[in-house]
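One protein chain is absent from this view; the other protein chains keep their places.
After this line comes chain A, so read on.
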């Protein structure tokens, strides 16, 4: 049985990220003959001697013409141990929103730096965003190690600087790994390189194949956002009424006491259905249909939670938001908020602080949040929401902010999360717990 690892890559312009991803696809035989032929032809057209592997992944014409990556691209490769879904996110500052998109579901992120340049400000910013999103594990790929003559001390300096930064963001030391690689030459990408005898760790792919995929803690509280009420009203199932959804957290068993929020109705799980037959229990990530003992008025948007550890519905919430839109957010703005399967109106009561990415500190009470800003806000919602803290339950602690006028997604929201602790940052509410393990 092969498992699935979702990972994201991030780096600055010219760090060779597309080349690395191309190399992973190529060396895992995920690039097939006709794709390689097309790349070879295009490389010759551009006057290159060897196939430019980055052309495998730059999908849009304007990207190929400009030699840059604009949008998140999803890549798929597999080994006998694992299948991988890789979100390849662009390095341009103006497209940071895509890094957030690519990393929101990632179990691990690979950050690239150029060995000649070391850890850049953008690397530190990327790591801060990844910590805030709770991506559990980081890999620093120190690329172009061939261009510094495979020098150990250069690598060690970069690795130490990055690890110190990651630890200050809340990452445990054991969940940050630095690897010296050359995406172009293939050093330490799939197999360990003879050019770096001083490096004793795994090659990148080896690490990706074996790194433990953090399962939900077994005692995580049960959460099921109700997406759809299944009522066949057929001759065979005249009175069937099931609540369909994907389990966001925890495990549910027949007989469990649950509470339906925001109404606060209590009931007992009578059954867990799937088209393949009933289940005695089901865990996080599974799409199921839950039957309850009592005939209750439950609709799409409600949340079924374990009775013993249910969130308190509230019409005011504090959250960190990543602002993804060209138009600015100001206190007093009216927006839509999508949480689980529910969309409600919301009012921005206050912009508490903005995370200053240049200085890595908090700016209090800013006038607005603009594209790529990360800020802390207080929101009031038109109906009480049963939201969790993002760090205990990401799927029920996250939300979208949507523009009521044109429906665009304006921001990603994380309930209750503060800014990453940043050394001497004077952020009043930063608590340093950005990473959920």
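The rule we apply is simple: a residue touches a chain if its C-beta (ideal position, glycine included) is under 8 Å from a C-beta of that chain, and two chains touch if they have at least 3 such contacts; residues count from 1.
Everything below uses one rule, namely that contacts and distances are computed from a predicted model.
Can you work out the missing subunit's protein name as recorded in UniProt? Choose among "Sulfate adenylyltransferase subunit 2", "Phosphate transport system permease protein PstA", "Glutathione import ATP-binding protein GsiA" or "Iron uptake protein".
Missing chain, UniProt protein name: "Sulfate adenylyltransferase subunit 2".
Out of A:2, A:210, A:268 or A:345, which is the one that touches the chain we can't see?
A:2
Of the residues A:19, A:98, A:154 or A:267, I need the one that contacts the missing chain.
The single option touching the absent chain is A:98.
Among A:16, A:136, A:245 or A:366, exactly one should touch the missing chain; which is it?
Of the candidates A:16, A:136, A:245 or A:366, A:245 is in touch with the missing chain.
Which chain A residues touch the hidden chain?
Chain A touches the chain not shown through residues 1-4, 26, 28-36, 38, 42, 56-61, 64, 70-76, 78-80, 83, 85, 97-98, 100-101, 104-105, 213, 215, 227-228, 230-234, 236-237, 240, 244-246, 273-276, 283, 285-287, 300, 324, 336, 338, 341, 394-395, 398-400, 402, 406-409, 412.
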